[in-house]
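Every protein chain except one is present and positioned as in the full complex.
Note that the chains are named A and B in the order they appear, and that numbering of residues resets to 1 at the start of each chain.
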Amino acid sequence: MTASPRQPPGARATRALVELAALVDGVVVGDGSVLISGVAGLEQAGPGHLSFYGNQKYKRQLLESKASAVLVGRDDDVSALTVSSVRVANPHLAFARIAQEFVRQVRVPPGVAVGAFVHPGATIDSTASVLAGATISEGAVIKARAVIGAGSFVGERVVIGDDTRLVANVSVLDDCLVGARCLLHPGVVIGADGFGFAFDGEQGQHVKIPQTGSVRIEDDVEIGANSCVDRATTGETVVGHGSKIDNLVQVGHNSLIGPLSILCAQVGLSGTSVLGTGVVLAGQVGIAGHLKVGDLARVAAQSGVISDVADGATVMGSPSLPHREHLRIQAASRLLPALQKTLKALTRRLEALEQKSTKP
Amino acid sequence: MTASPRQPPGARATRALVELAALVDGVVVGDGSVLISGVAGLEQAGPGHLSFYGNQKYKRQLLESKASAVLVGRDDDVSALTVSSVRVANPHLAFARIAQEFVRQVRVPPGVAVGAFVHPGATIDSTASVLAGATISEGAVIKARAVIGAGSFVGERVVIGDDTRLVANVSVLDDCLVGARCLLHPGVVIGADGFGFAFDGEQGQHVKIPQTGSVRIEDDVEIGANSCVDRATTGETVVGHGSKIDNLVQVGHNSLIGPLSILCAQVGLSGTSVLGTGVVLAGQVGIAGHLKVGDLARVAAQSGVISDVADGATVMGSPSLPHREHLRIQAASRLLPALQKTLKALTRRLEALEQKSTKP
Partner (left out) sequence: MTASPRQPPGARATRALVELAALVDGVVVGDGSVLISGVAGLEQAGPGHLSFYGNQKYKRQLLESKASAVLVGRDDDVSALTVSSVRVANPHLAFARIAQEFVRQVRVPPGVAVGAFVHPGATIDSTASVLAGATISEGAVIKARAVIGAGSFVGERVVIGDDTRLVANVSVLDDCLVGARCLLHPGVVIGADGFGFAFDGEQGQHVKIPQTGSVRIEDDVEIGANSCVDRATTGETVVGHGSKIDNLVQVGHNSLIGPLSILCAQVGLSGTSVLGTGVVLAGQVGIAGHLKVGDLARVAAQSGVISDVADGATVMGSPSLPHREHLRIQAASRLLPALQKTLKALTRRLEALEQKSTKP
């Protein structure tokens, strides 16, 4: 079995460059008959590889690359390039599309493997796979072509959608729903209890607020290794369709993540965070509770958001500010020691003047 | 099996509001005969639900809620409310208490499930449950009504206390002790080696310091998904009774966490941290090694603590400062660009005066 689609270890199909260019509305510059056997980054590429040039910063890497051909932007100056290139609107996107052409889709054999534990009250589609060491609880539904990887746990009444894969050692707890074509990497935990307690001063204890809600992961969501999406206190925690979550991310109870959002590694959402559509949170960002981050908003790495973020805004810092303001303050901060000196000198000069002016 | 107590999927018991009010020393305002079938937050609640109003910030949500009744504070102005209410000292706490009335306690069948692996030298109470894919090692003791969830690993000589639940895929390594009524969410790791090495410059290697201590989790502790409590180098790492730890938290070797403390998601404690009673660390806080955080101290989110924190103090920032001082500095920082301009203008004015004064 495989954790992800992968290039075959042995021989690969080769394709003519011109044929690949057609898939991405590209215009070949140079020899279109070059045979391409795979894709790779500029620095990793060798003969037979198609690479891409998406950022002027990598001009040197472009010129030193051993790739046989490169995807470039419509207006990039690639006159110094000695290999063929393909002009496209978005080299990075074209690279992604073409890369998928070279992926061997490994099919896991359908059925329940020896060493998997399936409750008789669970429903497993005949095309789905349940691998060794996985447990499927009563009332769970595993849909077509879904793969429940080794050591994964699927709780009661959970639904796992078509073509979704729990790679290995994933836990999806009771009553949670996972949509179609999702990819949950190892160690992902869906539906652990939200973190909610009320302190009882008389008895000297934190009284647990029962977490009786659930989690709904919509279609086409990817969740990185060891990330956690907590169950709602009541109602649902939702990850919207097409959103992508990196490793070690915490999604607090009752959070609502809109579609097509991107949460980079080690981001933490407190409870009841509301993220719009296409939000991007860079690595290690923290969002305080009960806040709204608007559509297409972007939050820079390590920021701490403690107030709502407007649609389309870019914020930065801890606590976060509009990024231009933050950068101005940051630049000013670097001058602080100098500013202190200036101020001292000024004070001395002022004293001198004052003394002078009091003298007759 | 269930990962946590949960409301029954089908019919629920209903209770009269006046009866629930009595459980929490509450005074009904309005109709006490209203039937309540469950609890929910103000925004999630529907007919038949009891909700709570704990913060003036949510006045709008209170008035728009579809709940059939609401727990409110003794002095809250709820004249605009059209449904029944119950006056209590602490609405949040009362909500927690009443919510537990509606939780169906799912009993996992006792015994060792098919597909669980129990060493003959382990002791499993006859009322305890060991689920499929779990492994119990030699000398381990699983006490009354404890549940060892699917795919969990319990090492040699580990003791798991009465009524404690390891939800799924939890690892408790050799010689660690977990008290009674604890709840360990999926992916929790208790007793991984502390991070300790001594560099040997001659041999060019980091020499491992054997981590021969253990971990003791006291009673009534909850630990969130994928959190880690490391084994002591020698002696014990301790999590005090009634403390609650959220997801993805790191507790370094030889840390001592006092009772009733709260560690929010993604907090990191370096080795030999000492936390008092009732400490609250907000999300993503880091505590440097060998520090003491006093009783009832509070540390704001994303703070970095690099010196001891006094009892009852609230600190903030990285490095952390008393929170008032931090807020003052933060406010001043926002004015820095303006301050720079002021200083420049001042300098010019001073120069003008100086020139004037030197002129005869």
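Criterion: contacts are C-beta pairs under 8 Å (C-beta built on N, C-alpha and C of every residue); 3 or more make two chains touch, one makes a residue touch a chain.
Values in this document were obtained by computation on a predicted structure and should not be read as measured data.
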{"item": "Listed residues B:E156, B:D219, B:D295 or B:D311, member touching the removed chain", "value": "B:E156"}
{"item": "Of B:S85, B:T233 or B:T277, the residue in touch with the unshown chain", "value": "B:T233"}
{"item": "Omitted-chain contact residue, chosen from B:Q61, B:Q250 or B:T314", "value": "B:Q250"}
{"item": "Options B:G26, B:G73, B:G187 or B:G258, residue touching the unrepresented chain", "value": "B:G187"}
{"item": "Interface with the undisplayed chain - residues on chain B", "value": "115, 117, 133-135, 137, 151-153, 155-157, 169, 171, 173-175, 187, 189, 191-193, 195-200, 204-213, 226, 228, 230-235, 248, 250, 252, 254, 266, 268, 270, 284, 286, 288, 302, 304, 318-319, 321, 325, 328-329, 332-333, 335-336, 339, 342-343, 346, 349-350, 353, 356-357"}
{"item": "Contacts of chain A with the absent chain, listed as residue ranges", "value": "1-7, 9, 38-41, 43-45, 90, 92-93, 95-97, 99-100, 102-103, 113-115, 131-133, 149-151, 167-169, 183, 185-187, 220, 222, 224-226, 242, 244, 246-248, 260, 262, 264-266, 283-284, 301-302, 318, 330, 333-334, 336-337, 339-340, 343, 346-347, 350, 353-354, 357"}
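By definition in this document, only the chains that are shown with their structure count from here on.
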{"item": "Inter-centroid spacing, chain B versus chain A (mean Cα positions, whole Å)", "value": "25"}
